[in-house]
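Left out: one protein chain. Kept in place: all the others.
We just call them A and B in the order they show up, numbering each chain from 1.
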Amino acid sequence: MARAEIIEICTGDDEKLLEISKKGLLSLTLDEMKRIQKYFLKIGRNPTDLELEMIAQTWSEHCFHKLFKSKIEFTEVNGQTAKPVTHIIPSMFSMIRQVTENLKKNWCVSVFKDNAGIINFDDTNCVCFKVETHNHPSALEPYGGAGTGIGGVIRDILGAGLGAKPILNTDVFCFGPLDFPHENLDPGIFHPKRLFKGVVSGVRDYGNRMGIPTANGAILFDPGYLYNILVYCGTVGIMPQWAVEKKVEPGHLIVVIGGKTGRDGIHGATFSSASLEKDIPTSVVQIGNPIIEKKVLDALMIARDRKLYSAITDCGAGGLSSAVGELAQHCGAEVHLENVPLKYQDLKPWEIWVSESQERMVLAVPSEKFDQLKKVLEDEDVEYACIGKFTSTKKIKIYHQNDIVGELDLRWLFQKTELPVQKAYYEERKMADIIPENINVEEVLLQLLADPVIASKEIVVRQYDHEVQSHTIVKPFSGIDGKGPSDAVVIAPVYGSYRGIVVACGINPWYGKVDPYLMAGCCIDEAMRNIVACGGDPEKTAVLDNFCWGKCDDPVELGKLVKCVQGCRDFALAYKVPFISGKDSLNNFYTKEDGSIVSIPGTLLISAISVIDDVRETTSSDLKESGNHIYILGETRRHLGGSRLLNLLNFEAGQCPVPEPELTLKIMKNLHRAIKQGLVKSCHDCSEGGMAVAISEMMIGSGYGTEIYLENVAERTDEPVVLLFSESQGRFIVEVDQAHIDKFEKIFKNLPCRRIGRVTPDFRLKIFYKGKNLLEIDGELMKKTWCGVLSW
Amino acid sequence: MENLEKSYIIEIGLKENLFDAFGNEILNSIKELGFDNFEKVFVYDVYNVYGDVSLQLVRQITKNILLDHVAHNAKIYKYNNKKDEKMPCVEVWYKKQVTDPVAMTAIKAIKDLGIKNDVKIRCGKKYVFSGNNIKKDMIRQISEKILANTLIHDYIIKGI
Partner (left out) sequence: MVKVLILRTGGTNCDLETEWACKLAGAKPSRIHISRITEGKVKLLDFDVLIIPGGFSYGDDLGAGKVLANELILKAKDEITLFREKKRPIIGICNGFQVLVKAGLLPFKDQYVASLVWNDSGRFEDRWVYLRVEQSISPFFKNLPEIIRFPVAHAEGKFVVKNDRVLKKIENNSQIVLRYVNAAGEIADYPYNPNGSIAGIAGICDEKGLIVGMMPHPERALLKIHEPDWHRNETDDVFSFGYQFFKNVIEYCS
């Protein structure tokens, strides 16, 4: 039988220590190896392979988020100072946390400590939300990687508090261009089309089988994601308020349930933070088994409500080592690895301990409840094993068939240590405020509707079961023929109650290429716009941050990340939205055969969730009736930097949109009031492609046309191209019927609210500018163009 | 593959009168790769049954579990790596280390039938191609770019 190996480190010099880390794929730095050496010298023995693996896993970037906790020496050059200014930032994580602490929203129940952020829902329930990324595995095996990605974030929700019932999945993907020529592709990577189909299929097959609606997301395409795709998966859950707190006590049994353990995903925690390289072992990717996870879900909901366990967590990165370690952190544990159910018998103890096999959860079970728990698990056909118990020793002691294969002091293992100071550098990018001349607006609008970033994602969305559980009240597509895109999804998660949640997201890496600080503001603005456009409450909205960044040991890449995090802090405070959860995925870069490095464009996803009293007080984006009035809310400015228009024209210039939180928040609060009062017939936010695209999309879902008088859009008239395609933030297009215009206008008194046109019976878009016919396009052509871009 | 001499292959394909959505989709992907000489792709589910099995048992498993009598045709044969195929084709199998959920379900279904033998199953796909002037290298490219991921799959080209 396989046993633990002793690794000689007590006598090693620096070189030897580094070699041990490298050979074992441990990703431990020299400083960390020295700390380990010191610890074992003190206790007078060498570590086992299992101990080293557990330390490496616990301290890994993936589990410990070292970079986000590190001090940063940040040097900045900007227009105002002209000279570089350097200051020390305590940590990026503390910047994000600061927002939530300052805002003191009493409906935030548990933030940044559990598997997911938890907020109040109604008198008896909470909702929780978590978004994760699964980028590297999905690039290597898109179907399995994306499937286990969604499977993993669902387990986060099952392990939040004492377990929540998943009610919604979200997904956001970034790929290279689908029409990228096969012959130009680097031989080491898959074609974007294959990745796209594989990832969508993976999320579809896992999410659908779990019986969770996948009903919100986004899909982006940019050459910057050719080498490293991004796969964000999120899950929202609902749980009783009494189930928010976990409690582990000495004497509780450690019970692992669900899937069997194999050699799957070993070194996933350390691998996920390393760059994509050749010669990857098969074990890093897996094919998920959603039916096992569904059975775990069914059993857990019964066991939770019967209070048969007192704490729970998921087996994610780092496997049992991470799950048991986390639960035992403040008490101690004794584990018998021979009791872990295995897929095959030849696993070494350390492999069992750090394996990342899917569909497993770890419970802390009071011994007197174990028999009842067993019964539930057996009834639901869920595999389980008691693998040890929690102790009060502050130590973790791991046995394999009576041999001690590991014993570590948990206080030492989880001790906060001084992390090395990181260097970051940022220089503001100056863009000329010019726009291309002689633009044919008709042609350009059709080209924008055919831009894969803007075009309909229906072919993907319909593959997701977006209404299983019968909670989905505003679906991803609405309007006639289900062709009109919704800004957000609305879920009424309690049968018989109209109380609901609104969920949406904001993402735009193109602004980040110009200015990562403003990108953060725009993403928050967009996520909130989507929430409010649908009927969500801007004052009861919480957000989640997910950063995906390139090579972060490069001070310039890190500098952009620091700016982005600063933007998150400043704008979230200004919009008064708390962060409740977040995650970072760093080192999304690729080393080409010639040694050159390609980083992804720094990408921030903001996911937003809002609680509303009544799901019937919502609206959809499709125009409702000919003759109704069309308004634009918010200021249209000269914001074309990073816009889809300039991306389309390959023209690098212009000012990236600058959010105006104070004004926007006022507009949003009032718009929310107007929707609640039933004054709004339809509403859509202006985002990629600006006002012209927003109005087009509202038409496509309705079969009605519009007449728009462009000079009414802004106070100071600008060039038509700017008015049509500017991506200024905080703007909404709103349809109001004749009977309600007075009331509506009164609500927006002293705010930018301008009547710009009407809904017309014929399905045509007509835009006039200063008495001249500027643009006229047939609605059917627009619809065909917008719907016909993505193919399977 | 384990236990070659006692190992069987069950091949399940759609009846000719039914539209093969997957074959069609793969053909489109092949055309996107630039191979216009392919005319049709036939897709089969293949099951490699081994361990404690007899031909009779394999027939029973096929008839009661794997075969939809209205929609499918089935073929059973002994596995032979060099088996002559009339048409160019490729088989794609999970590598041994990869856990295959479908195989786990198949084992459950076999137990439901009351079969106590220690039957083992691996699941795969077989793609048969028709067209003009098909070359082995084309199938290799199609396999690597569309049908298989060598990180988790083995593929075997036959009939050419």
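Going forward, a contact is a pair of C-beta atoms (placed from the backbone, for glycine too) under 8 Å apart; a residue touches a chain by one contact, two chains touch by 3 or more.
No experiment lies behind these values; they were computed from the predicted model shown.
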| item | value |
| --- | --- |
| Among A:T619, A:S687 or A:S726, residue touching the chain not depicted | A:T619 |
| Omitted-chain contact residue, chosen from B:N37, B:N64 or B:N80 | B:N64 |
| From A:K16, A:R35, A:K475 or A:R499, residue that would touch the chain that is not displayed | A:K475 |
| Selected from B:D36, B:D52 or B:D112 as touching the chain missing from the view | B:D112 |
| Hidden-chain contact residue, picked from the options B:L57, B:M87 or B:V102 | B:V102 |
| Residue numbers in chain B that touch the chain omitted from display | 14, 18-19, 21-22, 24-25, 64-66, 68-71, 101-102, 105-106, 108-109, 112-114 |
| On chain A, residues whose C-beta touches the chain left out of the figure | 204-205, 208-211, 289-292, 294-295, 298, 379-381, 462-470, 472-473, 475, 477-480, 482, 492, 495-496, 615-616, 618-620, 622, 624, 682, 792 |
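Throughout what follows, only the chains that are shown with their structure count from here on.
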| item | value |
| --- | --- |
| Distance between the centres, which are taken as Cα means, of chain B and chain A, whole angstrom | 37 |
| Touching residues on chain A, where the partner in the complex is chain B | 140-141, 144, 182, 190-191, 193-194, 262-264, 280, 282-283, 285-289, 291-292, 343, 357, 792 |
| List of chain B residues in touch with chain A within their complex | 25, 29, 32-34, 94-95, 97-101, 104-105, 145-146, 149, 151-152 |
